[in-house]
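Submitted below is the structure of interest, expressed as structure tokens.
All protein chains of the complex are present and in place, except for one that has been dropped.
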Amino acid sequence: MDVPSADAVLDARLKRLETELRCLVCQNQTLADSNADLAEDLRREVRALAVEGKSDAEIKAYLVARYGDFVLYNPPIKSTTWLLWGGPFALLMGGGVLWWIVLRRRAARPQVAAASNASDEARAREILEEAEPPVSAK
Amino acid sequence: MKAVRWSIPLAIFIILVAFLWVGLWRDPREVPSPLIGKPAPSFALTELHQPSQTLTNSDLKGKVWLLNVWASWCVSCREEHPLLMRLAASKVVPIYGLEYKDDPGAGRAWLAQNGDPYTASIVDRDGRVGIDYGVYGVPETFVVDKQGVIRYKQIGPLSLEALQQKILPLVRELDK
Partner (left out) sequence: MIPELGHFALILALLVALVQASVPLTGAALDEPRLMSVARPAARTQALLVALAFGCLAWAFVSNDFSVQNVASNSNSELPLHYRFAATWGSHEGSLLLWTLMLGGWSFAVTLFSRNLPPPLLARVISIMGLISVGFLLFLLLTSNPFDRLIPPAAEGRDLNPLLQDPGMVFHPPLLYMGYVGFSVAFSFAIAALLGGRLDATWARWSRPWTTVAWSFLTIGIALGSGWAYYTLGWGGWWFWDPVENASFMPWLVGTALIHSLAVTEKRGAFKSWTVLLAIVAFSLSLVGTFLVRSGVLTSVHAFATDPARGVFILAFLAIVIGGSLALFAWRAANVGLGGTFGAMSRESMLLANNILLAVAMASVLLGTLYPLFLDALNLGKISVGPPYFDAVFYPLMAPAVFLMGVGPIARWRRAPLPELWTRLKWALGVGAATALILPFVLGRWSPMIAFGLFLAAWVFAATAASLVARVKGSHRGGILSALRANSLSYYGMLLAHLGVGVFIAGVTLVKGYEVERDVRLDLGENVAVGGYEFKFLGVKPGPGPNYRALTGTVEVRKDGRLIETLKPEKRIYNVSGQPMTIAAIDTGFLGDLYVSLGEPVSGSVDNIAGAWGVRVYIKPFVDWIWMGAFLMALGGFLAVSDRRYRLAIGRRAAAVAAVAPAAAAAD
């Protein structure tokens, strides 16, 4: 954690940006939270760039040019990540189709179910008659 | 025919296991450099042993060279140091040191104590050149060709294997 500046708006923007960036040393922390030396250096760089007037996208591009996509916690949308970003949506569509198909199948089979119910009922009656002691025996 | 859809979970699982198997032999912590094949970022830094002199990357154009990132506080650097000394003695390729986020006095003392394999060392006090090179740990070693393009990055200490199988063949190739 660095000593914050007087400009609260800049600080808030930087904080938001830094929570989307990954610390390369303590790889399970965001750039905002890490206490690693490199993280402090990079926060300093990010702040300098922001003060220069660079946008969030430009700052991210600066870091990606040096460290690769690894530094972004929000994976970029490119050809290698289509499956990642598109996957959940495709799965949802697939799930919807599955739901529809299952419902249609159920609706199309009431006869079959009724038939098996009838035979089940007959069998159930048999079993019950077996289980209950016949009236004559004591 | 009916069996096909019941086998889908199994099929997905087999693919998953294949990936997990490959993953066992990868290092998830390693961050490959996006600078391979790109021009080495420019720098102009003072030399460690001659503080009045400045070395820039354009000074080094026209030859193949190694950039080794090191520091006196770096423990793993001791691991690779004997290899670096041997490499320097063989005079195959000049090695330039980037003294990273270190006190120059401590750096000079360390080299005096352990041997100096570097043709020259430059001082990156605040680590900004390191950031430009995508340095995220010490030691790291870059191979730069005659046109000043980065061709290889070694993450972590140099190993004999890496030297023999990757770096030296590459240097020979680039030297032609």
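In this document, chain identifiers A and B correspond to the written order of the chains, with residue numbering beginning at 1 in each.
Definition applied: a residue touches a chain if its C-beta (ideal position, glycine included) is under 8 Å from a C-beta of that chain, and two chains touch if they have at least 3 such contacts.
As the structure is a prediction and not an experimental result, all values here were calculated from the model.
Taking every chain of the complex into account, the omitted one touches A, B. Along chain A, the points of touch with the absent chain fall at residues 1-4, 11, 15, 19-20, 22, 27-30, 33, 68-76, 80-81, 83-85, 87-88, 91-92, 95-96, 98-99, 102-103, 106-107, 109-110, 112-113, 130-134, 137.
Interface residues of chain B facing the missing partner chain: 2-3, 6-7, 9-10, 13-14, 16-17, 19-26, 28-32.
One rule holds in what follows: only the chains that are shown with their structure count from here on.
In this assembly, the C-alpha centroid of chain A lies 35 Å from the C-alpha centroid of chain B.
Chain A makes touch with chain B in their complex at residues 24-25, 27, 37-38, 41-42, 45, 64-68, 70.
Chain contact summary for the complex, chain B toward chain A: residues 29, 31-35, 101, 126-128, 131-134, 136-137.
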